[in-house]
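Note that one protein chain of the assembly has been removed; the remaining protein chains are unaltered in position.
Residue numbering begins at 1 within each chain, and the chains themselves are lettered A, B and C in the order written.
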């Protein structure tokens, strides 16, 4: 059963140096506050997993928390590049960043395999691309019935999945609606999970399009209103597009980034 | 885009002798009326696919429509055995019935593979059971990353999937709620599909827990109120448990079954 | 308040004994029929926080009567979450998240293998049974498995005619060799008593008899030379609360259910 705790306590208990973490969210419901709490608690040597690393991963990378990134698309959505990510890959600042890159289809299926307790997933993917040449976690597999060759990718099983959701009840059942992305799979694939929510309520009244993660599949729930900012939480907040644009300037140079971290996160 | 037609027309256009059909429904929303229309149109030599063949498959088998059954659990749920199914397997009446049997997990994954455009699916299943010895569509596969042995099953890709749903709009978008079973996968795995619905409405107002099959993924929609009877359609009708019990007596002997078919279906 | 009639049937004893085995806070993958009766009884007596999972897609179902089928509407309506059938098997059962798989059987053998496929030869069966359903993977993947089944020589056989779901395999040693994730059947509850696998050989051993049942009667209803535990227990008779709750559940249902 999930424990309802503070975000700081959840991160302190669940996230350790050297862990593999998946902070998931597909534009919607990105667990930004949780990512910044990890920076605040100065976790190091993390392997960060995400289909669409965006500014919260740029922040984690720039702050020196990450050793490796497993991903399929890294950018500032609607704006451009992630400068801290680029600086780490191109110049090794503040630390070299190992990358393991896949396509979205591959990453989604790696989570599905992880959530399903399977060691690998099969997909039609990667054929003819240069990705298998640079990513060792892409192999071929032969259909035992038709002889067809397909791609195989290994399961993702992070130590901790971290997501943001609209609501949880006091028992720790989590309700998510709108674009739900790959969050359920990330939580089910991981050994532990932290779910930040807009609010903890007495009862989860049904909402069209909502899915529920039962309490016994979640480790920690933390109430963090606005915890997805600058992304949005459908029914609670709109996307702060200005922030995404402002991030481009903040993150472009190392010193503006560092003063931002000191000022906005490490306080 | 789905065409909204009569059930008779949908079956006439989509279902041919020798076809492989999946009439799916997991206790809830079983497309019984469509099955009886197939009996009425005297289709023959069908390969019938379903995880849980129940009385509508007993009726199709007893009426001589089926050549083969691909399934994982065949019974009269809450009552007992399917007498027509038993008579076909044990005595070849009214015709021999080939069976290809799997577990629920295997069948569900076969539909998933079919819906996903993959030739096979991988699961942890069947190990140590006698099923692989009698079912040739269960093979082993080795994980290319861990060397683990797992089960592989081939995709199911029926000619026609037939399901019952609560509602469709006039454009043919289909809305289903409550226990949704494996119906989406069955439709997406099949070349064509028929969806009978309780009602065709102007607009599909959102319902908690509902899924929508977009019109362009469906071939025919037919309005058949009560088309799931004696099973139920959440929000429209309750399960007729008495009918399931009555079926035991009707189906037990060949002559009572045959007079039932003449009287209730072939009219 | 009317006094509870403490006279009970052997089926009531069986359901009560099976219910007692479920512990509070457990997640339980429930087959319809006897397992469902026992699991719902447990949830209404000592195990209020039992999470009931039904293969039709209900996670955390809280029915106020016994479901009449595996996809009874009351399961989805009262569940914490409703998911598709593929999701139940792939995301919830397969990874080993479920504590207890609760199964019935048409035949059960000395090593707790389960047959629900055919009696007789597969190609020309004497009796064609419903088939596997969810059982093979429930038996493989749940942390442990409880079996509840009425005991007779016809059901309790030396070797099942067909291994639909693996207990410990034909010679009791298969489970480890196959690398099955769960521990397998740790408990068999019948209308006569209780059996558990021997720690060494995995052979089912009689560890308890229900009140008024003697060992000889159980052995007569068993198709192999049944071993009896040295510390054979006698099941405590159903309490008034257990009987009242079971009878209320069944009255609310209107009819008994069998798979």
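Heads up, the rule we're going with is that contacts are C-beta pairs under 8 Å (C-beta built on N, C-alpha and C of every residue); 3 or more make two chains touch, one makes a residue touch a chain.
All values derive from a computational prediction rather than experimental measurement.
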Checklist line | Neighbouring displayed chains - absent chain, whole complex | finding: A, B
Check: Which of these touches the unseen chain: A:95, A:134 or A:249?
Finding: A:134
Check: Out of A:4, A:22, A:56 or A:108, which is the one that touches the chain we can't see?
Finding: A:108
Checklist line | Residues of chain A (touch criterion as defined above) contacting the omitted chain | finding: 26-28, 51-52, 71-75, 77-82, 85-86, 89-90, 101-105, 108-109, 111-112, 123-131, 134, 148, 178-182, 184-185, 209, 232, 234, 238-239, 241
Next item on the list: Can you list, in ascending order, the chain B residues touching the missing chain?
Entry: 1, 112, 115-118, 173, 184-185, 188, 211-217
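Definition applied: only the chains that are shown with their structure count from here on.
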Next item on the list: Examine which chains touch each other and state the graph shape they make (line, ring, star, complete, other).
Entry: complete
Next item on the list: Averaging only over C-alpha atoms, locate the centres of chain B and chain C and give their separation in whole Å.
Entry: 28
Notebook entry, point to check: What are the residue numbers in chain C that touch two or more other chains?
Noted result: 90, 94, 141, 181
Notebook entry, point to check: Among the residues of chain B, which ones contact at least 2 other chains?
Noted result: 123-124, 148, 209
